[in-house]
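Sharing a structure here in structure tokens format.
Every protein chain but one is kept in place in this view of the complex.
Presenting subunit A:
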Amino acid sequence: MNKAANNRIPTDWNGAIMQKRIAGRYAAERRFKAMGFVAVALSTLFLAFLLFTMLGQGVRGFQRTEIAVDFDFPTLTSGATAASITGANAEGALNSMDLPGIIELAMSQQYGDKGGELLTSAAVANVRQMLLADPQLISGKQRLWLPVDSRLDVAYKRKGEPAAEKTVETLSQNDVLRTGFNWTFLTGADATDPSAVGIWAAFKGSLMTMAITLLLAFPVGVFAALYLEEYAPKNKLTDMIEVSINNLAAVPSIIFGLLGLAVFLTMFGMPRSSALVGGLTLALMTMPVIVIAGRNAVKSVPPSIREAALGIGASPVQVVFHHVLPLALPGILTGTIIGMARALGETAPLLMIGMRAFIPTAPQGFTDAATALPVQIYLWSDEVNQGFVEKTSAAIIVLLIFLLGMNALAIYLRNRFETRW
């Protein structure tokens, strides 16, 4: 055996075989590195593609096509004056004026018998707002720009139905079409006509739901985190609490929806579709996130702080509420914002508790039927009408901007206030 070892020829590292082998190994190394790069690049590309698609379509959702309408107000209203629609009675005076009829008449004078069909249903409200903002308009001939019907809107922006394309072509030649900013989209509510829809009602519903969620999940989450980190004795009950929290953090969100349906709606008889029930359900979902973030933040406060406070005679409760909590608060807030951002984008549990209703006006109270922004996106995505495609993407842009803002705030808080002990 020894003899064989002595007779071994030393490896010829410069020989062709070994060089080839090393080259092969280096090639494998490069391939592996390239695979890693491709993986990261693919993920990034997918994100970029998603955002690009949403942005490309969504931008059109913020625009609307407007048509020029010539109003001869003195004739149309048989002599209404600016004075009659100013002051306290302005709304009533406008109501008694039959604006829809006036607009219909003006349209048919200018664009023929079926002229009224060119406009969207939101046009009446638009004229109303214009008149309220500037009553002087009514005392003369005016050219107002009003939003067109959704079919024409789609045809003007890109390819639409052949009939609508033809109408748009004729109108464009007369130079009576233009693109304007769609304020209705930011201030309106859901509607059956895509050019009259807005996200304000859904957004308000989201805000109200989030308010309830924050109000419940934040105190409960912080208290539970403090208890588990600072006071909890080592026993069966504490173990059970910890297991529950870790488990709840991983339960699919749709299960929380089932819980909300069975307990809040059926057992307690709370109002269906309301922001109150939505907020309660999302609070149960967000609470474990806040507890876990809160525990990490409390854990990172060094023991010397506690010992110093105890040493000068503070009680355990005073130690925690006067010293530990203020120091842990930035970390807790960061976790809370991230949890709230997750709740803001959550859809499935809200579907379960009926927040998918058609909401044509913004909810006034926490028990009114409401919907939320992500649910509104889901509802619009289901619509057959082509006009809803860009509205859905536009609503997604608004949602993403808010989520991005919340996450940026969380990162800022973390960098600004986090202390490295």
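Note that contacts are C-beta pairs under 8 Å (C-beta built on N, C-alpha and C of every residue); 3 or more make two chains touch, one makes a residue touch a chain; residues count from 1.
Here is the rule we use: contacts and distances are computed from a predicted model.
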Subject >> UniProt protein name of the chain not shown, from "Phosphate transport system permease protein", "Urease accessory protein UreD", "Membrane protein" or "ABC transporter substrate-binding protein" >> reply: "Phosphate transport system permease protein"
**OP:** For the chain that's not shown, point to the residue among A:174, A:266 or A:415 touching it.
**Re:** A:266
Original post:
Quick one: which of A:67, A:148, A:214 or A:284 touches the chain that's been left out?
Top reply: A:284
Original post:
Which listed residue (A:255, A:327 or A:409) would be found touching the missing chain in the intact complex?
Top reply: A:255
Subject >> Which of A:46, A:181, A:358 or A:417 contacts the chain that the document leaves out >> reply: A:46
**OP:** Name every residue on subunit A in touch with the hidden partner chain.
**Re:** 25-26, 28-29, 31-33, 35-40, 42-44, 46-47, 50, 53-54, 219-224, 226-228, 231-232, 240-241, 244-248, 250-256, 258-259, 261-263, 266, 268-269, 284, 287-288, 291, 315-317, 321, 341-342, 344-348, 351-352, 356, 364, 374-375, 377-378, 381, 389, 392-393, 396, 399-400, 403, 407
